[in-house]
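One structure is given below, represented as C-alpha cells, and several questions about it will come after.
Every protein chain but one is kept in place in this view of the complex.
Moving on, here comes chain A:
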Amino acid sequence: MNLTLRIWRQKDSNAKGQMVDYKVTDISEHMSFLEMMDVLNEQLVNSGEEPVAFDHDCREGICGMCSLYINGEAHGPDRGVTTCQLHMRMFKDGDTITIEPWRAAAFPVIKDLIVDRMAFERIQHAGGYISVNTSGNTQDANSLPISKIAADEAMDAATCIGCGACVATCKNSSAMLFVGAKVSQYALLPQGQVEAAERVKNMVAQMDLEGFGNCTNTGACEVECPKGISLDNIARMNRELMKAALK
C-alpha cells in the first residue's frame, strides 16, 4: 500500500503545532499501525529529519501507553482495540490518513503526538487504593469469600488500561468512564469498604480539579473504549457519590 499521512507536528508544549503531510510506500496489510509509523520514522531518520514522536510500549494492547486520534477516531477505525492492535488491513491503498494527538485540555501536548496523562495518575493518588499494610500479615485470602458475579464485575471494571481514549473522544473531555471504572472495582468488592465514601469523594474532587468536563450520557466513551468498559460504571460512581454525600 502507498499512503499519505497527515500528521500533527509540535516541537514542545509551548510551540505552535501544524499538520504536515508525509508519504509512505510498500506498507503491508499485516503491519500494525505503529509498525507503519516505524517505517515512516526510519524513512525520516535516513533523510535527516526528526522522526515523529508517539507514545507506545507493550504493543499488545495492555499497557495503555499508545494513543493517536486516527481519521477522527480514538485508536482508529477498528473496534475494541488500542492503536498498537490496529492493523493496516483496515486501510486501502492510496488512503490519506489523518493522525492527531489526544484532544483534551487536561491532556496537554508534550511533543508531536505525545500528551501528558498525569491527570489520571493524580486522580488515583487521591484515593485509588485500599489502605492495607503491605506487610504480608493479612488474613488468609479464602477467609473472605466473594461472589463470582461480584469478582467478575470488579474484574471487568479493573480491565481499564488508562489510555485516555474515553476523554479524547468525549465532546466534554469527561474522565468519568475512567474514574467510574476505578471507583467501581473497589465498590464491588468487600475489601476497603470502610473508606469507600472518602475514596469516591476524593477521586471525583480531583477529577474536577484537573479540568475534565462533565458526563452528558452521550456514550461516545463506551464506543471507543478498547477494553469495553461499560457506562454502568459511571452510574455506579454516581450512586457511590450520592451514598457518600448522604453519610
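General remarks:
Just so we're on the same page, a contact is a pair of C-beta atoms (placed from the backbone, for glycine too) under 8 Å apart; a residue touches a chain by one contact, two chains touch by 3 or more; residues count from 1.
Keep in mind that, in the parts below, contacts and distances are computed from a predicted model.
Remark: of the listed names "Hydrogenase", "(Fe-S)-binding protein", "Phenylacetate-coenzyme A ligase" or "succinate dehydrogenase", the one matching the undisplayed chain in UniProt is "succinate dehydrogenase".
Among A:Leu144, A:Ala205 or A:Met242, only A:Leu144 touches the chain that is left out of the view.
One of A:Gly61, A:Gly76 or A:Pro101 touches the chain omitted from the figure, and that residue is A:Gly61. Across the entire complex, the residue among A:Leu3, A:Ile97 or A:Ile114 in touch with the chain not shown is A:Ile114. Residues touching the missing chain, restricted to chain A, are 11-12, 28, 30-32, 34-35, 38-39, 42, 44-46, 48-51, 53, 55-65, 78, 80-81, 85, 87, 89, 110-111, 114, 116-118, 120-121, 124-136, 138-142, 144-148, 151-152, 154-155, 158-159, 161-162, 185-186, 189, 191-192 (touch as defined at the top).
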